[in-house]
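Only a single protein chain was left out; the remaining protein chains are all shown in position.
Right after this comes subunit A.
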Amino acid sequence: MKILVCIKQVPDSNKVEVDPVTGVLKRDGAASKMNPYDLYAIETALRIKEKTGGMVDVISMGPPQAMQVIKEAFSMGADHGTLLSDRRFGGADVLATSYTLAQGIKSMGEYDLILCGKQTTDGDTAQVGPEIAEWLNLPSVSNVVSIRMFEEDGITVDMDLPDEVEVAKVKFPCLLAVDKDIFQPRLPSYVKKTETKDRKIQILTLDDMTDQDELNYGLNGSPTQVQKIFPPETNDKKEIWNGSGDMLAKKLFDKVEELKFV
């Protein structure tokens, strides 16, 4: 079983601010971490490998510092890592990102199963996984909350829907986007970290891709363009009341009634 997990490095905190003068995003320091949702995808891959044998590879895209998250995946138990890193990949939206990842995956060979986390904590779109599947012409299932059955030729999974769970059966090769809590992710192991300290990470650039057309990558290949980034409106009409007691409850009730909510 050859499994590939797509992972991403994201800012450590969501506490970002917009510079009111320049309109540029001020990130709180440069601290970054693995996208928390990806930990569930790695854990799922490792559990499958423990049952069936085979190997777990990880792929990421980003600047060279994103090797950090690949190393973290190694210390959880991943076998090989690839980083797609090229200035020409920068500024990519969902479409260009998924296209670049799909191109990278194609150049890496065949996988039976590709796993992604449900979304990232920075872009929040939850679209890249399913779009990779489209580019690779693979079936995909999103919102996977548990694995029911694992067979030679396919996998049966529970897919979370608003009011029900659908049980989907899909043949390999396929892509699954897993929800949080599918399995509890293991902590990185110190022993593995030491063992894999010098393990080589494969770096791929645009020159390694089948499609060499620069216009399909990065900002050029992105139909979605950010015009402006700005902070949400703050509420300046707010009222703060102190204390607790009959009066307060009455006052709140009056307010709510005045606004015709009850």
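For the reader, a short list of remarks on this structure follows.
Methods note: contacts are C-beta pairs under 8 Å (C-beta built on N, C-alpha and C of every residue); 3 or more make two chains touch, one makes a residue touch a chain; residues count from 1.
The working rule: contacts and distances are computed from a predicted model.
Matching "ABC transport system ATP-binding protein", "Nitrogenase molybdenum-iron protein beta chain", "Electron transfer flavoprotein subunit alpha" or "ABC transporter permease subunit" against the UniProt entry of the left-out chain gives the name "Electron transfer flavoprotein subunit alpha". When the whole complex is considered, the residue among A:21, A:187, A:215 or A:259 that touches the unshown chain is A:259. Counting the whole complex, the residues of subunit A in touch with the unshown chain are 11, 14-18, 25, 93-95, 98, 121-127, 130-131, 134-135, 139-143, 156, 158, 160-171, 174, 180, 222-232, 234-235, 237-246, 248-250, 252-253, 255-257, 259, 261-262.
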